[in-house]
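So, subunit A:
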Amino acid sequence: MQQLLYMEGIDKNFPGVRALKSVSLDIRPGEVHALIGENGAGKSTLMKILSGAYKKDAGRIFWQGQEVEIDSTTRAAELGISIIYQELNQMPNLSVAENLFVGRERRKNRFLLDHKRTLEEAQVFTRRVGLDVDVRTLCSELSIAQRQMVEVAKALSYNARLIIMDEPTSSLTDRETDILMDLIRKLKDEGVSIVFISHKLNEVFAIADRVTVLRDGELAGCVETKDCDEETLIRMMVGRELTDLFPKKEVPIGDVTLSVEGLNAGKAVQNVSFTVRAGEILGFAGLVGAGRSETMRALFGIDRMDSGKIWVDGKVLSGHQPTEAIEAGLGFVPEDRKLQGLILGMTVRENTTLAAMEETKVNHMVNRKKEVEITQEYVDRLGIRTPGVEQKAMNLSGGNQQKVVIAKWLATDPKVLILDEPTRGIDVGAKKEIHLLMGEMTARGVAVVMISSELPEVLGMSDRIIVMHEGSVRGELSREEATQERVMELIFSTKV
Partner candidate 1 sequence: MKTANGTESKGAPSFIRRVQQVSVFNIVLILAGMCLLLSIAVGGKFLSATNITSVVRQFSFYAIMATGMLLAIITGGIDLSSGSVFAFSSIITCLFIAKWDIPLLTGMPVLLRVILGVLLGMLSGAAFGYLNGALITLLKLPPFIATLGTMSIARGLSYGITGGYPIGSLPDQFKFIGLGTIGAGSVQIPTPIILMVVLALLFSFFLRKTILGRWVYAIGGNEEAARIAGVRVDRTKRIVYALCGLMSSIAGIATAARLGVGQSTAGQGYEMDAIAAVIIGGASVNGGVGTVLGSVLGAAIMGVLRNGLVLLNVSAYWQQAVLGVVIVVAVSFDKLQHDRKK
Partner candidate 2 sequence: MKKVLSFLLVALLVLGASSAFAEEVEIAVVPKALDNAIFLDAKTAAEEKGAELGVKIYWEGSPTSDAAAQVNVIESLIERQVDGILISCNDADALKDVIDRAVDAGIAVGCFDSDSPESKRAFYCGTDNYAIGKLSAEYMMEYLPEGGKVAILTGVLGAPNLEMRITGFKETLAAAGSPIEVLPVQTGEDDVQKSVEVVSQFTAANPDLAGWFFDGGWPYFADPDALPEVKAFMERGGRIVSIDTCEPMMQYVGLGMVDILIGQNYPTMGALGVETLYKIIKGEEVDLGDETNYIDTGYEIVDINNYEEVWAGKAPW
């Protein structure tokens, strides 16, 4: 079969880091090709070279049999290569049609826009991807899934023969994911090739024809999906066997630490009550938008709560600021580590000590030596991979960033730690480490509340599971009775 793309012996060095070492990749026409690997394995770097954002240091690229030099994103677009990034590059205040043709506006002449042609042509492409909205709708009014479809439509409008999708499903609900999968199959039928970067192996098996695995900047292998199983892929990615996917640690459960009664906050949270005990992991399952994050944000004092009572260790939590919640012994790892969890421009040290500044004081002054000590302790304990405590948080990989957020809360010595999507978008190895860490925390008597949109994670890690839907609690399941089906039943049972 004629190859659409062949990348051969690609090298890329960054100062002090060898990001890619002689990596090869081949893509066939009309193929869905998954690209997987832990964070930092080199997937993004490889794709950035392919799309012209980075220059390769060595190696050759063949496109439809011809050797090509991709020195700019324009060149890549000319060849028919489009990339859809995880963070969508859209102007939210422009319409779908305007976004489609941004930078190459349809025009009547040198100065005037051609609105009619813009709308007509936009419609052609949105129909092709099955996006059923008026093309005059502003992008800010679309769901993330719809906005992704806009990006696909944009790629098609460039006559893309190869579309690279960088973790397209990471912020989609299951239903939205299904729609995207359908779209990918449709594109495949039209002869468009897809490179699909993902951490979710079930999706890889559902959609991909072949899988290329990268590990530490090197090619770990390329296999036909039908010839392998999850175990194999994970082994290829981490280079070792992950014996237990969800290492649940059994620890004695203590007294009630946090109890919430009748919490209301706007439409998103309606009369939510629950308790969690020392040493227990309480999982929150539900669809995206079920009100789980909103519940946690309200009880932690980030958002306004309308009514409700919260007790920590039997004491009523007064005040409605995070500061009071922290003083009472709560900790909160928010769902978006870059926007809410970290101060990216600050160092690992500054981030780690931020919530526990009082601990860093010597003679009433912030003491740098003490800060370094505290930070180093957590860097070692959590295995945070960083060149040093003075490294800026923005330079760490996703998994290590998340560990810094967790370190920040461990430094406050919390009684209750709330984890909102603690392992989203991080690689398999780091994910496992965070799971082990949760076990370690419960062993020390910390009560853990975990929100996850990955049902197997909730089922695997929790002692008890609360199922939320449309702002209210739909039911509670013990570890023993909880199965994927039971959770789904609770979510959809009362739905007409």
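These made the cut because all candidates are chains of the complex that A comes from, given by their letters.
The working rule: a contact is a pair of C-beta atoms (placed from the backbone, for glycine too) under 8 Å apart; a residue touches a chain by one contact, two chains touch by 3 or more; residues count from 1.
This one's a predicted model, so the numbers in the text were calculated from it and none came from an experiment.
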item: Touching chain, any copy counted, for subunit A within the complex - options 1 or 2; value: 1
item: Interfacial residue positions of subunit A with respect to candidate 1 in the complex; value: 300, 302, 321-323, 325-327, 332, 334, 339-346, 350, 354-355, 357-358, 361, 365-366, 372, 376, 379-380, 383-389, 408
